[in-house]
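Removed from the display is one protein chain of the complex; every other protein chain stays in position.
Right after this comes chain A.
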Amino acid sequence: MQPQLMMSSSFSVLRVGISFVMMCIFYMSAVDSLPELSPQKFFSTLQPGKATLAYFCQADFPSTSVFLEELNEADKPLQDYGISVTKVNCVTKETSRYCGSEKNLMKAYLFRGHILLREFPTDTLFNVDAIVAHVLFALLFNEVKYITTLGDLQNTENALKGKANIAFSYVRAIGTPEHRAVMEAAFVYGTTYQFVLTTEIALLQSIGTEDIEYAHLYFFHCKPVLDLTQQCRRTLMEQSLTTLNIHRFIKTMEAPLLTEVAEDPQQVSTVHLQLGLPLVFIVSQQATYEADRTTAEWVAWRLLGKAGVLLLLRDSLEVDFPKNANVVFKRAEEGVPVEFLVLSNIDLIVSRVESNMHIEEMHEDEDNDIEGPDMDIQDDEVAETVYRDRKRQLPLELTVELTEETFNATVTASDSIVLFYAGWQAVSMAFLQSYIDVAIKLKGTSTMLLTRVNCADWSHVCAKQNVTEFPVVKMYKEGENPVSYAGMLGTEDLLKFIQLNRISCPVNITSVQEAEEYLSGKLHKDLVSYSSVSVLGLFSPTMTTAKEEFTEAGNYLKGCVITGIYSEEDVLTLSNKYAVTLPALLLARHKEGKIESISLANVHAQEIVQIITNASLEIFPEITVENLPTYLRLQKPLLILFSDGSINPQHKKAILMLLKEKHLDSLTPCWLNLKNTPVGRGILQAYFDTLPPLPLLAVVNLHSGGQVFAFPSDQAITERNLLLWLKKLEAGLESHIKILPAQKWKPPLPAYDFLSMMDATTSQHPTRKVPECIKETDVKENDKEQPEDKSAIRNEPTGTLRTKHWNRSNWFEEAKKQFRHDNKEL
């Protein structure tokens, strides 16, 4: 829709006022929307400087009706250019010379004010395109130079060198749709560029175009040419000549040839993306900057009008991406991840863009837009990166590959971690990388053997171990049942799981002194960094059921939290010290150096697990990619403090105070360090349209409503201010800055509809046998009929499977397109 908006905003530039008048003697229903005036009245309404197209007609000649229909249709587009259209009814014996005699009555006249600019025989105005083209052509006499020889072209070119650029176009004839498109573009851009038009094939041939069957448009880059002997560089527009394409083409000519960026390519946006063109980033490093820039300029010239070219300075880049990638390709479609490519020469880059353009062109072809989106685009980011890295060699030798023959012997001979994966599955392969990272970190320090089984080869081994999906990690320890890993598929969590499994939880503590060491973190010095809390269950020796429940919970939490148990005779020493009644839990938070106590009377294992899990959450965590899901699980609105770098201690203090006073019980307070979690910028951008100054506090109600509230940036983040703001928020006195759309997890793209393709080849539809299929088809057809007649011409959409949901959204797309279409004609 962008192009149309640009277009209308540019009307004021030309300020052309024109009216178009017609004369008609008899009334016709088809043209009832045109103003009908008497000659006298007509001339009195003409305003100075305004253009009017007038058609003078007489009642005795009904054969003008076809022309009138066309004229009627041209009324609206012409009005958009500030040109009024009128028909003037000549009464018999009218004195005006425009009424003319029978012979020349078939004429329309173009006036600017009272001045007659041009008269048109109606046969030159054969349809809407011709009317618009001719009228604009007459009005833009200065802006559009009509030439017939090569000499004319060279003169124009020479005259404009160093001054202005030229839009040179060839159309087969005046009054064609292409001509209209050029004139419409000239109406908008005529003051910025010199438009040159020809209908001479010879002229086109002389500048070296072979394929002269179609209309052409060249952009001559004359402005930068200072040496008069030098030729202006030319760029051929490769798309068909439509108003939209020309607009898009010129927009890209206006855009800077090459832009330098040092941001995450995913976040970068230029005018190209808005125009539906892809972006090509040439990756550059300080050391090779000069050479890279030259290459990038080359590429930019080659891709001018087809893609935006940027130079990506990777040294100052915060996001990491594949080391060997030298080109980043970003499609115009939203939500498609950028592609990291290794391309050895410029031609490859160009062909990459051009192969992509093929799809683009289908998209922009408005009247024939039955092609759905490109379904072969890999929109699964995991699959995409795994495919991209498929040639990268992993140091697999750090883990032992097991086979049907070696599996049992290995897992019984030593404590082992086994990764069950499938070589063809993307998630498996992505996780294999993390697994290797774990192996690297544990190298030489662990007694645990890291192994892997490719279930694509050894399906029987995996089936015997009850592995039916991938990836699965299991820990095999002598004398114990294998334990499945249930954490996130990442290095950190897996490492934590392996490390914490080194001790058998709950740990049996035998003396008060040992218990104190345990609580202070000294007992498991090397492990406490993996467990945010150490849990100690205190029981008197007789509390057997309570001990069993706790032991069960401890077993369950093995690998997540360190748990210990103390139930010696002198347990009262501890319970008195920490002021709890038995049975009880002591929670040592090592980071904060605090010990909390919780009573455990009549609590079952499951509840104990819940208590410990909740307790192991931080009260004011730094949100990261890894821990977010854990905190979202609490189902409370998030109070997020966005901070560029580490958190201001004052702010932290304020929030901790509020927490302590229980003002934040209904929220999950957290903070986000944009340095550690750059994706936070994207979030901020989604909440605030422009990036606000940091630090910044927001309440995001993800679980109901999706409102985002921002703490006023002119207030200091103090305990008092915050509390007041939260009170107002609670009272409903604050208004949200944004409501996040309620998005469901829907299919990102349609699928091939093979069923209709098959139907299309057989004359009889076997459909009739299954009633609900008929329904489905009907739904589809009804949907298709919604947007006026145009869709009727469209081919049957056999290409894609649209189940009910897709139908709906498809209908929406159709409606949008229609809207766009209407807009264009405005």
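Basically, a contact is a pair of C-beta atoms (placed from the backbone, for glycine too) under 8 Å apart; a residue touches a chain by one contact, two chains touch by 3 or more; residues count from 1.
Everything below uses one rule, namely that contacts and distances are computed from a predicted model.
For the chain that does not appear here, its UniProt entry gives the protein name "FAD-dependent oxidoreductase domain-containing protein 2", which is one of "Histidine-containing phosphotransfer protein", "POP1 homolog, ribonuclease P/MRP subunit", "Methyltransferase type 11 domain-containing protein" or "FAD-dependent oxidoreductase domain-containing protein 2". Remark: the omitted chain is touched by one listed residue; of A:459, A:540, A:555 or A:613 this is A:459. When the missing chain is restored to the complex, the residue among A:45, A:156, A:240 or A:378 that touches it is A:378. Considering the full assembly, A:426 is the residue among A:174, A:426 or A:737 that touches the omitted chain. Of the candidate positions A:403, A:529 or A:545, contact with the hidden chain is made by A:403.
Contact with the omitted chain, checked across A:488, A:528, A:612 or A:710, is made by A:488.
For chain A, the list of residues touching the undisplayed chain reads 375-376, 378-383, 385-387, 403-404, 422, 424-427, 430, 455-460, 468-470, 488, 490, 623, 625-626, 628-629, 632, 638, 677, 679, 682-683, 686, 700, 702-706, 740-755, 757-758, 766-767, 769-770, 772-773, 776, 799, 801-806.
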